[in-house]
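Here it is, the structure, as structure tokens.
The complex appears here minus one protein chain, its other protein chains still in place.
Chain IDs A and B follow the sequence of writing; residue 1 opens each chain.
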Amino acid sequence: MTLKGEDVVGSAMVVGGGIAGVQAALDLADGGYFVYLVESSPAIGGVMAQLDKTFPTNDCSMCILSPKLVDVGRHPNIQLLTESKVEGVEGRAGRFQVRVRKKPRYIDLSKCTACGDCAQVCPVSLESEFEQGLSMRKAVYKPYAQAIPGAYTIDKRDRSPCTNACPNQVNAHGYVALIARGQYREAMEVILRNLPLPGVIGRICPHPCETACRRGRVDQPLSICALKRFVADRVDLHDIPLPEIKRRDEKVAVIGSGPAGLSAAYFLALEGFGVTIFEALPVAGGMLRVGIPDYRLPPEVLDREILFITRLGVEIKLNKALGRDMTLDDLTAQGYKAVYLSIGAHASLRLNIPGEDADGVIPGVEFLREVNLGERKELRGRVIIVGGGDVAVDAARCARRLGGDEVSLLYRRTRNEMSARENEVQEAKAEGIEIQFLTAPQQILTRNNRVIGLQCVRMELGDPDSSGRRRPIPKPGSEFVIEADWVIPAIGQTPASAFLMEEGVRLSRWGTIETDAITFETSRPGVFAGGDAQSGPWVAIGAIAAGREAAVSIARYLSREDLKAGRQKPPRSQEDFVPIPKDVEKRPRAAMATVSPHQRGSGFAEVEIGLTEEQALAEASKCLNCMACSECLQCVAACKAGAVDHGMEEEFLTLEVGAIIAAPGAATFDPSLKDTFGYGVYPNVVTSIEFERILSASGPFQGHLVRPSDHQEPRRIAWLQCVGSRDVNHCRNGYCSAVCCMCAIKEAVIAKEHSREPLDASIFFIDMRTTGKDFEKYYDCAREEHGIHFVRSRIHSVERIDENDNLLLRYVTEDGLAHEEEFDMVVLSVGLEVSPEVSELAARLGIQVGDERYATTSPFAPVSTSRPGIFVCGTFQGPKDIPQSVMEASAAAAETSAILASARGSRAHRVEEVATRDISQEEPRVGVFICHCGINIGSVVDVPAVKEYAKTLPHVVYAEENLFTCSQDTQVRMQEVIRDQRLNRIVVASCTPRTHEALFQQTILGAGLNKYLFELANIRDQDSWVHQAFPEEATAKAKDLVRMAVARVVLQSPIEEIKLPVVRSALVVGGGVSGMEAALALADQGYPVTLIERKDVLGGHARKLLTAWTGDKIRPYLDALVERVQQHPGVSVLKRATLEAVRGFVGNFCSTVLVDGKTLEVHHGVAILAVGAHSFKPSEYGYGRSPRIFQNLELDEAIQNRNTLVFEASSVVFIQCVGSREPERPYCSRVCCSHSIENALRLKEINPSVDVFILYRDIRTFGLRENLYKEARSKGVLFIRFDVECKPEVEEAQDGLIVSVYDPILQRKVLLRADILTLATAIETRELESLARMFKVPLNAEGFFLEAHMKLRPVDFATEGVFVAGLAHWPKPIEECIAQAKAAASRASTVLSREFIAAGGVTASINKELCVGCQACLECCPFGAINEVQQEANCEVNQALCKGCGTCAATCPSEAITLWGFSNRQLYRQIDEALSA
Amino acid sequence: MVTKRFEPKILAFLCNWCSYAGADLAGVSRLQYPFNIRVIRVMCSGSVSPHHILHAFQKGADGVLIGGCHIGDCHYLKGNYMTMKRVAFLKELLNFTGYEPERLRLEWISAAEGRKFARTVRDFTEQIRALGPAISFDAVPLALNFG
Partner (left out) sequence: MNTRIKQILEEGAVDKVLAYKAVQGFLLPWMFTRENAAELEPWEPNGARYPVVKLLLAEVRKNPHANLGILVRGCEERAVRELVKWRQINPQRLVIVGQACDENLAEHCECWKPYPDQLDYGTACEPIRESRRVAELDAMKREVRLDWWLKQLNRCIHCHGCRDVCPVCFCTECSLEHVDLIPAGKLPPDNSFHLVRAVHMAGRCIDCGLCEEVCPARIPLRALYKKVNDLVEGIFAYKTGGPGDKSPFTLLGEELVLPLNDR
């Protein structure tokens, strides 16, 4: 399908940044399309990044992956969208609109230098996802060292419940996290951001934060409030530096010095306003001072914090009351531009019962005020307090301290409804205060207007009232009298606000000041109000919050800004939190020590003593870090580059793309869900992914093989296969995950290599499925050379042995015997499955998935989904290994390219050509730029000294130091300096060339210098970071490195890249399915293709096949394919054609083809070799001697021809592995198990009563094919296993055959009568040598083509421009052939889409004067880039093929070869300088 | 009198793709190692010729470290095979002519083996420190030779 014209957008989206997504993105971007790569995590790399080694080559996974990631990271035509999700797709193939939601990273990618200073200071440690929870990371982190983007990210979830619950949003999480690190001053600074009264609030707050704390779900909430008090007690406020404040002229009056007033004043002062607080009382502090007894809040604590506020310039005028001493107009007249009313609620509510005005009745608030002001020092006799709130309890406890003999508290409801704080009530009781519940006063009894008692009535609870509490109802007849000398009603407070009405400030019917809910502005402009006077009596922290908000309003008011804009915050979601780890140890909550009740006596000394440091540290460390990032903002201060921005917000993008490739990958089965084999319970049972991390050199144990429980080296490890695969009991995954067999073998081999002591490795399996290229050999080698035990068995159970944390495995072997074996460690080979997130993605993309949640595809269009224009690759298409994923990725890119070809290049950025200056006549003029990298270099290396030193070096004419040499402004200046100083060589001393060379090269190119006239001295990664304790030596080393770099760059001359034209057409060798698909894929992209086929018919082996494993008929597909190929104007088919000779190289091949006896020359830019393979003709099992014996392909034919022997057979036998997995062909032919089972099912369909026996060695129905196997068994096909040492025997008998085989389950030989016998014969190649020689490509030991890299370049050859597809690469089923063919086309189109091939750069070149033609270089070049020039008897390097390794230069005996940029002279000089110090 | 501790001069040739990356990883991971090492980045360990190594000794290196990709991991497929052969031979040659072969060391260090790099540098530096200064490659002046 090719779309035309304006309907098509030249960009594509790839969803998923694993290896498949990365490959697809690179192919498309290299092919001229713009690519959005959408990845849900903060970095690309996927599962492959987590793997230690890869099978079967044992390559280091990261080593081979990382360069690809870097390519993606700096590709001009790939835009990486990390932490992003596709929300929805509209439109159609060619023009989709994709909505993407991008989470904020909180780190500016363009500024982050990945120095890690932020992580150093981050107080929050979380389990590292990348390390599978085996080690910790910070909340600001880089997922792994080589991550791309190479920048940090902040893990920030929904706001921590503690912070969220606080009326004042004090960042409890933040200060708790800092306390846990002992950073008390920093913790204090976090508190002070919202709260200028930490010591006060730390004592008196009812701490809703603790109620919300999720730790309560584990054991008890954290003692957050006590921690705040701990910090406040510990940190001297005078140590907190005064912030820089920009003074403003406007003055603000604050009425009342309670918490609201103090808060407003504080925050206004921080904004630079002149603030005066007018306080009616002779003391400052409002209710804090006069409403709370000293034993709870010592006055010195309050004084200290008020002093802290006045230090900012806030003035407090005592004994000045609004209404009494002045009016609002007076204030305006005095120059106050705004007023904040925070007059509190100091009037008590009345009981409204008789006798209330008698002597001896003291309203609660009044009583507390008198006590606090020292006006009342004694209260003798019996005291009754009425009320159930804090004021009542405070009054009771004060009364007790003032000498009250019998102090009792009456409350009309029960304990449950009491609003006083639990611990206060407890303390009161401990101090001997009696509480009578369900008791209400009816009348105060007096004598001579003096209280003598109180008449009360008992209550009972009725229905709930408007407050939700059950309403108390008097019990008739329950009246009684309590004798009393004093009655203190404390049932509530109200503001004394009536006077404000005259001031034009509107009040509510409860007497509170009416304000706007958000801005706190009153009805009088410029007058704002808050605190109890506005809200009615509430907690102090609420008043502080109100003050803080009012300060914002007032500042806006005075700046004439909109008071409301952006302040109405929607409620915050409280769902996405860091999960609570399973293994949290339960620990009780820290409690403050208290002065014992009998020591308290009549004094007002503080009762609660506060937490000890030890307690505080332990308590803070219990925090679960709900939000991940605690927003303590330490990172902001630490980041010298200014890259941290906590204000970033989520973005919603709508992107226009022509096609979408879904490569979201699969997840691994989580064995903890079903308590499988004790995972999650027994520490030494780990998953295979965890084991990969354990093995990895960069993993949690630095590659030291240890087990989790005791970090000891295990001596015996068991691998259990098929955990979460081929299993419908523990999970829904009936299929085979296709990768775990090889993965386990690899892990066992590597574990044995890692282990210092001999390691006993056993793999417990059902069938060993090593079907991929070179897998069987790997299996053989593991068994025979590494001595790994393979135990064919069913695992019964895994139990922990308590003494040593070992594991006892119970299993049953094939012979039915039960065994027990002890292991130090068990690895669960967890299978692959589609995660719920990916299923959601599928739904959002609108593509179909199958029963097993994998994307639905057809075997004939293996990467096309149900929705046109959306393709799929990798493990979301079905379980598979890396090479297969990479092939599909390229195939998906080919499909994309086919529909977008008309728009190729329309969205891609073109690289601007920059003219460079000719410096050939100039003396070297070197400029040196030395980077501080914030403090990363500068704190260790004496950068100014290095700069001065650099100036003394020969040819250096300019040197400067930068805070960040890589920052945008420095880049600009560098270009200016290059022009001004006429510099012609640049040295930057900073970080590593691996990440930054390209950046600086672009910069100097921009200034007109050839980009190779540059050298980087790595004084960070390899100096300041690794010699932190040795500043002198590190400085000396930095000087050496700079000197070496200068010496080298002086000898550097410009390197020109040359452009070689590309012949934009292809040659495809082989006219089977692979060849035809490849040809079509290229022709559909608009590239002419010559397809040559040896025979006179197209179709190859597929002509003989009936169906794909899915049952889809092959013939109709094949006929249509042949038709399309023959009709396609872009494909010229040459039948009966053979290749005679090939010359040339990538972009420019010329092949000689012999067609019907005539030769013709074909010019082509690329070649795809798809010559197929053959089936092995066996000589065993009587093949060829009886018409009853077939090969599988012959059986297909016989079924099609309705062969009577087949149709009338009542007993059928299949023998597997005929010629495969034998010494002559030590490989699995991959397709035969499925093929035999398909045919078995076909025979069952023809005749349901036919007996079918399949004699096999391992059933290898990998991936979703496992369903075939299940179906066959359910339909009664019998499977009998045999060993290669004990193969079945076949005899001819009358009217049939007798097949005898030893059945390991029955443990005896069985004889099977067979009407027909089918041999599943091997696939082998024939005579590929000459083709291999012509294209200079290698064959492997089994005679198949050997690709450039088995994992990541599965269709490329090391020889550029030549690609492979189909069976000549390795045996594979038709859908894999098709995918590989399309992949080859995709890779080929990355060459054909270019007008030119850029050659040169860091490549070798041969000086012909010096070359003696010995050809040593030719023989050692891994890329065949060196040719002999016959006429001149010497050699030359093909710049297009040379990769610049320099091996030839080191081999040439004549020193005739130079690797540009690494010449011998440069290296000698570098060596000289390195050693000259 | 305070004798200054012998600080060996160690030169390292590291291949761009694995060992140099491993050294960077050691840095990223803040793994501390002795400051005696001076690194020369090469594209492939296979481009380090014996001349470079001999030149380093000639110029006074006390130890020469070569870091390459593990066998099979070479970015250039097989360049490190060449390194392995050259170093194996050169060590023996040094030994036969009386020089300490331990002063030349080849290590395969992958891009993921920051720890191995740091450990190698620590080990090697200590080993060379224990060996003392290298015997000079400089010729003995002719006059002395006659004496």
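Assume contacts are C-beta pairs under 8 Å (C-beta built on N, C-alpha and C of every residue); 3 or more make two chains touch, one makes a residue touch a chain.
Being a predicted model, the structure only gives us computed values, none of them experimental.
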Sole contact to the chain not displayed, among B:11, B:25, B:39 or B:87: B:87
Absent-chain interface as seen on subunit A, which is shown: 1409-1417, 1419-1420, 1422, 1428, 1433, 1451, 1453-1456, 1464-1465, 1468-1469
Residue numbers in subunit B that touch the chain omitted from display: 50-51, 54-55, 57-58, 71-72, 77-78, 81-82, 84-90, 92-100, 106, 108, 135, 137-140, 142, 145
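Throughout what follows, only the chains that are shown with their structure count from here on.
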Residue ranges of subunit A in contact with subunit B within the complex: 57-60, 62-64, 66-67, 114, 116, 145-146, 696-698, 702-703, 992-994, 1018, 1020-1023, 1025-1030, 1033-1034, 1036-1037, 1040-1041, 1044, 1358, 1402, 1420, 1422-1423, 1443-1447, 1449-1451, 1459, 1462, 1464, 1467-1468, 1470-1472, 1474-1476
Touching residues on subunit B, where the partner in the complex is subunit A: 9, 11, 16-18, 20-21, 23-33, 35, 38-44, 46-49, 51-52, 55-56, 59-61, 69-70, 72-73, 75-79, 82, 86, 110-116, 118
